[in-house]
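Structure in structure tokens, see below.
Left out: one protein chain. Kept in place: all the others.
Up next is chain A:
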Amino acid sequence: MSAEAATGAGREPAIRVQGMEKSYKELHVLKGVDLEVARGSIFALLGSNGAGKTTMVRILSTLLRPDAGTATVNGFDVTADAQRVRESISLTGQFAAVDEVLTGRENLILVAKLRHLKDPGTVADDLLARFDLVDAGPRKAGTYSGGMRRRLDIAMSLIGNPPIIFLDEPTTGLDPEARIEVWQVVAELAKQGTTVLLTTQYLDEAEQLADRIAILHQGRIIVNGTLAELKALLPPAKVEYVEKQPSLEDIFLTLVGTNGKGGKDTNDGSGKSSPVTTESSKEQS
């Protein structure tokens, strides 16, 4: 049934939002948002606190009804066809949604059962291995570190292979190492064809991960494009030579030895050491 639904909706973008509005009493949070997310892409919704990112995600994941406008996810309308939308998505909310009393493995089994999968135990074991949680599997999730909890949280969201995943500020409150771990997971997901819509307030996160970036500001999308398109909106980059001081993050990551993790680290390094634009040089002085 769901396979048929997926092909029927195949030509549609994964997510299409038109004229969406939402208010909480007096507070007009979304004032007419339009956006489209292509299948298999990573789309970052960038905005400061209170810009309406979470409201968007809550509407798209059927937790909230929009006041006006339409939204389809995987070709299904979020209000009229909420159950079909829920079959197509997975939500990883702002606060890790794990059951702290259950063990990591039990958390995964719980979700596998609620997704009505055949062999919940095997599903759980596979994900524990994939997310480097095998040793932690039999421990209560309440004892996990922030990063482990987030990994478990995302692992729970992958159960049943939903074609579209929402990540609401997936790295807020994580230490730099855990953040990089989450980035790796997200990149991995997109490689397998999952559509990812993530919200973030970190510019570098959007830069690292996203195929397209939209900036949500005061309830409207003010910019929407690829990173290159967004950069083109700024005055052309001037080449300046600025002595590059290691950031505290670089120092931290070197000291705790994350550079042992191979390819990832060189990526980060090259991103940082490229000629800096006037804006980022301002940041460093």
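We adopt the following convention: a residue touches a chain if its C-beta (ideal position, glycine included) is under 8 Å from a C-beta of that chain, and two chains touch if they have at least 3 such contacts; residues count from 1.
The definition used in the following text is that contacts and distances are computed from a predicted model.
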Record-based protein name (UniProt) of the chain missing from this complex, from "Tyrosinase", "Mg-protoporphyrin IX chelatase", "Transport permease protein" or "NADH-quinone oxidoreductase subunit I": "Transport permease protein"
Of A:39, A:86, A:139 or A:217, the residue in touch with the unshown chain: A:86
Among A:98, A:127, A:155 or A:196, the residue in touch with the chain that has been omitted: A:98
Residues belonging to chain A that touch the chain removed from view: 61-65, 83, 86-87, 89-91, 93-102, 106, 110-111, 113-116, 153, 156
